[in-house]
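The block underneath contains the structure these notes are about, expressed in structure tokens.
Note that this complex is displayed minus one protein chain, with the remaining chains in position.
== chain A ==
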């Protein structure tokens, strides 16, 4: 018999025996023996996944950029999921800013689960999970600092979530699967989507853990405590401030003016500060009546505040200013300024709603 063939068949026999042993283990469900067997398997594979997880430290998510993508994508032993986003407000991707925290929460709870299983048993437990397709790297990429990566990925629009099977990350422009956004992403939706791609993996790893943000809690408690102490020690001064009508008045007026000039819209929608016109110029007023830019709220709220000042002057000048001439000029100036400012508001509105037929005077 040819020696080469013989050795080959010997190898085959070994593998066969090994598999038999594995099966027996599975059958008996002896935890420790299975563990050792899997450990054996794990050692056989590259240990890269463990390295990546270790390199993560206590961070909640891995960021891929131009520097590290080659190493991360070029692998054989783990699946990779990338959330591709552009957080720059100039791009104005609302869906990105909505979905990113959800994705991040999913990722952090995944790594948390992973670490817990890693720490609870011996160090090598992570490797025991390293069956094909069973271990995942959850990462994200932001446009800033990853221009080259985005070119390689062939991304033309954001957000996207790409999934690569082990070994498929080399061919970056062709992900194994792509997530389809519905606009109603929750961490659970993302993790369900990932679980769909992992027949082998431990589903418990993708359980979403809502961990309380201790940092915020401690900070809030400290602030409350501090305020309470201050209030107790300096009760007289604090009560003077609290009972001060002017402070409350200013607060209420500012709040009302802000709310009425669309502040909450910006908060909720996370609008861009300015927009870009057809010739790449900066525009401050969005052309539609249904939307707005952040700058609009600032401009309009300042104009409203000035209008309020003008009318307050008109109302109070009669009693506050005793000098006839001064009073006359105050009235004259404030009514003229009010007229011009109001005309400006109307002009801004007319710009946003083209059908609007009215305008004020010169403006």
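FYI, a residue touches a chain if its C-beta (ideal position, glycine included) is under 8 Å from a C-beta of that chain, and two chains touch if they have at least 3 such contacts; residues count from 1.
Going forward, contacts and distances are computed from a predicted model.
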Have a look at "Signal peptidase complex catalytic subunit SEC11", "AP complex mu/sigma subunit domain-containing protein", "NEDD8-activating enzyme E1 regulatory subunit" or "dolichyl-diphosphooligosaccharide--protein glycotransferase" and point out the UniProt protein name belonging to the hidden chain.
"dolichyl-diphosphooligosaccharide--protein glycotransferase"
Of A:144, A:218, A:240 or A:264, which one is in contact with the hidden chain?
A:264
Option from A:116, A:174, A:220 or A:353 whose C-beta touches the chain left out
A:353
Can you name the residues of chain A that touch the chain not displayed here?
98, 102, 180, 182-186, 245, 248-249, 252-253, 255-257, 259-265, 267-269, 289-292, 296-297, 300, 304, 307-308, 311-312, 314-315, 318-319, 324-325, 327-328, 331-332, 335, 338-339, 342, 345, 349, 352-353, 355-358, 360
